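One chain of protein is taken out of this complex; the other chains stay put.
All chains are identified by letter, namely A, B and C, in their written order; residue positions are counted from 1 within each chain.
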């Protein structure tokens, strides 16, 4: 777990990518991790071609939730909402690498859960519960 | 406990003394043992001299509750209500002898509790709780 | 696949430490009061011990290792309950016992769904825990409490059920009677109740320990039971309900762990089932219940039921020997439609006196109203003696009971 906090994680934590809000998002969702109170909001802008043109996330939380949300936002431009809705926990695990403890899995998955909720238009289940 | 069921106990159980109701009791009380549902009613008749002139008990229950109530009624004629209200558990223990198990103490004390309630005019506490 | 263990009562006794120790008078402990609470196998005791020695921690919020282990074990126990009863984990709400589970429904679902003029239908066989909550709910709401009657042998009279179901919002019936052992035809009751749009709660406190129960197949809306009657620790039970109903239901107790977000003047709630589990749970006891279910699963619930049918049949035969001396047996008297418990009286010996005399011989039975006072009143019994069986009982226990009853007859000169 201590080796989880690698440089690029801390870098994303302190300087998150795509941080902020969109003026006129096509889809938006916001959720709290009931276990810790961390909160993330995701705004999506979908172009006429049906592809994600822009994304922003905002909120407060631990390095794990912030860094995984930040890395996630780097990856979803150009996807369809269906593709976003189908994203699995593996995308997060690939991003953050191994070594995340089970108690922190919900932190890592928070951004993904919110993003999928935005895409689906309703509350998504925890990505780690889909397995 | 098995040696508790001596002949005179069974005799009182099968042929209780002072069993029945009074037509115009001066005081009456009826209670259930919440632990088993056994129920006893006591009727008292107090004369002009302030002394218990007559007593009857009724109800249904085990040999222990019925025999101790029966023996108790034999003893209280001629007492004042104050004396009845002050009766302690020893009067029962003397009557029924030793060997009663703690779980059955409430059965043995039911008649006394009801009698004291009748004398006091309100619900008496369990005689074994006074100790 | 779990390997099934063939067993009889005698071979299982050694798994239960309490049965190995003699009573204070040096007698073999003959425990015939499992309908009140069951004994616990060593495996369950070990689970509690291991929890407190190795990984005791509060659940759901702790980041550290033992908190993760405690959370996993608690949620694993929930999954074990779910699998055992054919439902999904998220629809298993842990409670203290069946009583709390039923009251949870009476408060949270009942307060919102039962109103003035509504009808709740229960049976004349009910345990106080599945009667008084409805009596009080109906009093509070100006609703009517109606009864399915019972015949002299303790069987529900269902001929007029459709008539009785008219206007009924909720039916609450016990799966198995704790006083008479009657197995009620709950599938039929649920089907006919659903046909008129009524909801159904089943009190499974005496069924889950003894029978293979699949709540999803039964199609019950609510199902309640207690862990301590099925080899588990005291302090844990569960309410199982249809997911959509749980989603809609108000929470019951409010506090830690059941909330989503809280402000000084607003609150939102956690997901089902957590929104019904406020405050620190009976963590060790829930985990212990999981082990109890593993133990029962290894025996196989069909084998457990068969074992108890055999004990009931043997007990009925042996008790019948005493009928000429004044023994009266109550209930269905049919091992195929009863389970676990037989009520009786013996001549004019009061049930409490019987129980006291049997106690001196190391035999534990229950005497009284068995928390079914109105049934006793209706049947005209001031009390009954009840012998109830479980996996660790054998024919020797029943023989001891019969010998004890003969001794009581001698003492009471009947």
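We take it that contacts are C-beta pairs under 8 Å (C-beta built on N, C-alpha and C of every residue); 3 or more make two chains touch, one makes a residue touch a chain.
Just so it is clear, the structure is predicted and the values come from calculations on it, not from any experiment.
Every shown chain that the unseen chain touches in the whole complex is listed here: A, B, C.
Residue C:44 is the one among C:44, C:165 or C:240 that touches the chain missing from this view.
The chain that is not drawn here is touched, among residues C:355, C:379 or C:408, by C:355. Touching the chain that is not shown, out of C:84, C:107 or C:222: C:107 (per the contact rule at the top). The missing chain, though absent from the display, is touched by one residue of A:64, A:92, A:109 or A:124; that residue is A:64.
For chain B, the residues in touch with the chain missing from this view are 32, 34-37, 101-104. By the touch definition given at the top, chain C reaches the unshown chain through residues 17-18, 21, 23-24, 29, 33, 36-37, 39-40, 44-45, 48-49, 52-58, 61-67, 96-100, 102-103, 106-107, 124, 127-133, 135-136, 145, 147, 226, 228, 233-236, 252-257, 259, 261-267, 278-285, 352, 355-356, 358-359, 363-368, 371, 373-374, 377-378. For chain A, the list of residues touching the undisplayed chain reads 1-2, 4-5, 10, 14, 35-38, 60-64, 101, 103-104, 107.
Everything that follows uses one rule, which is that only the chains that are shown with their structure count from here on.
With centres defined as mean CA coordinates, chain C is found 37 Å away from chain B. The distance from the centre of chain A to the centre of chain C, with each centre set as the mean of the Cα atoms, comes to 45 Å.
In chain C, there is no position where the chain touches two or more neighbouring chains simultaneously.
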